[in-house]
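Starting off with a structure, shown below.
Heads up, one of the protein chains got dropped from this complex, but the rest are sitting where they should.
Chain IDs A and B follow the sequence of writing; residue 1 opens each chain.
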Amino acid sequence: MVSAQTVLGFATALFGIGLYGLLQRRSLVAMLISLELMLAAVSINIIALTSHTGTDPVMGQVVVLILIGVAAAEAAVALSLFVAIHRSAHDIDVERLSEQQG
Amino acid sequence: MTAENLVFGASAAVALGGALLAVGLRNIFHNILGFALAMLGVAGVFLSLGADFLAAVFVLVYVGAVAIAMVYAVMLSHPMDEAPAKRSGAKILSAVLIAGGAAGSLWMLLGTAPWAAGHRPAMVTAAQIGARFLGDYVLAFELISVLLLVAMMGAVMVARRSGSGRGTW
Partner (left out) sequence: MTPVLASVLAQAIPLGAGALILLALRRHPASAAMLAIVAVAVSCGLTLFLVSAASAPGTAIVAQRPWLPLEAGPGLIFGVLIDPLSSIMSLVVTSVTLLVMIYSLGYMAGDKGYARYFGLLSLFAAAMLGLVLASNLLQLLVFWELVGLASFLLIGFWFERPGPAAAARKAFIMTRVGDVGFLLGVLLLIRALGNVSILDLVSQAGWHGSLSPRFLTMVSALLLMGAAGKSAQGPLFTWLPDAMEGPTPVSALLHSATMVAAGVYLVARLHGFFAAAPSVMHFLLWMSLITAVAAATMAMVAEDIKRVLAYSSISQLAYMFMALAAGSVGAGFFHLITHAGFKALLFLAAGIFIHHAHSNSMREIARHGRPRGRAASFGLIAGAAALAGVIPFSGYFSKEAVLASLGPAAGSAALILAYGGAFLTAYYAARMVFLTLTHRPIASPSHGPTNETTLAEKAARTMMAIPVLLLGALTLVLGWLGASLALRFSPGVAVRGALELGAGPLLALGLAAAGILLAWLEYGRAGAARVGFVERVPALRDFFANNWYLDRLYAATFVRAAQALSRLARWNDQRVLDGAGDTVAAGTVRGGRTLSRIQNGQVQMYLAIIVTVLVAFAFWLTRAELLL
């Protein structure tokens, strides 16, 4: 079996990569991708901890499923917002968007 | 080395590689492909942790739906003919430092915490999850379905071309 430490280490690495992308990428879509990576890391942690430590594993999976639902809703709204922003500003680069000041 | 370990190692490698592609490449389409790859890897990790149903849902939602939606959004919003802007070294450096510092700190907290170890991950079936969703977590289940409905309608409303009359969607 895979130890909890190993899984947590993997999830932390995934979280770090996602955070790096969130901080560095200028495209809103790329930032959303990075955010989803971080959420995936969170899901892995929840599963690993609920299944390895004897806590109710079913509950952990239920929570992650709810999390997936929220993330999907968030992605849908975010992507439609990007389209709307592009329509009004003809750009989705966050640095240039903030320079336009609305 | 057990099969589980093998599956976990391979999946984790795929996930991390996909994640690196998703944030590192400059072409947004390549990023989305890397993202799909990373999600596949994460699904593999779920498999190795005994969460079969979750792995399937992950592939369905992220690879099947979110990634595709992203492609649509990119096609609708990104100016394809423009060269991508130059990257700023200072920004990359600070992002690396902050993300590395955050991940390192998290690892110091999580990795050194005394987790209760030795439990073999039990297999969880879809039936168990379904029973929970219609039992203890029925309220959360209903709420999440309402949330998805609202998000879907909101997405349509926001993305609609304003002022172009009815029936265009």
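One rule holds in what follows: a contact is a pair of C-beta atoms (placed from the backbone, for glycine too) under 8 Å apart; a residue touches a chain by one contact, two chains touch by 3 or more.
Everything numeric in this text was worked out from a predicted model, so none of it was measured.
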item	value
Residue touching the undisplayed chain, where the options are B:Leu106, B:Ile129, B:Ile144 or B:Val158	B:Leu106
Residue, one of A:Gln24, A:Ser43 or A:Ser80, that touches the chain absent here	A:Gln24
Touching residues (missing chain, whole complex) on subunit B	91, 94-95, 98-99, 101-102, 105-106, 108-109
Positions on subunit A where the hidden chain makes contact	19, 22-24, 31, 94-95, 98-99, 101
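Everything that follows uses one rule, which is that only the chains that are shown with their structure count from here on.
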item	value
Subunit A-subunit B separation of Cα centroids, rounded to whole Å	6
Residue ranges of subunit B in contact with subunit A within the complex	2, 4-5, 8, 12, 15-16, 19-20, 22-23, 28, 31-32, 35, 38-39, 42, 45-46, 48-51, 53-54, 57-58, 61-62, 65-66, 69-70, 72-74, 76-79, 85, 91-92, 94-96, 98-100, 102-103, 106-107, 110-111, 115-117, 119-122, 124, 128-129, 132-133, 137, 140-141, 144-145, 147-148, 150-152, 154-156, 158-159, 161
Residue ranges of subunit A in contact with subunit B within the complex	1-10, 12-21, 23-27, 29-30, 32-34, 36-37, 40, 43-45, 47-49, 51-54, 57-59, 61-62, 64-66, 68-77, 79-87, 90-93
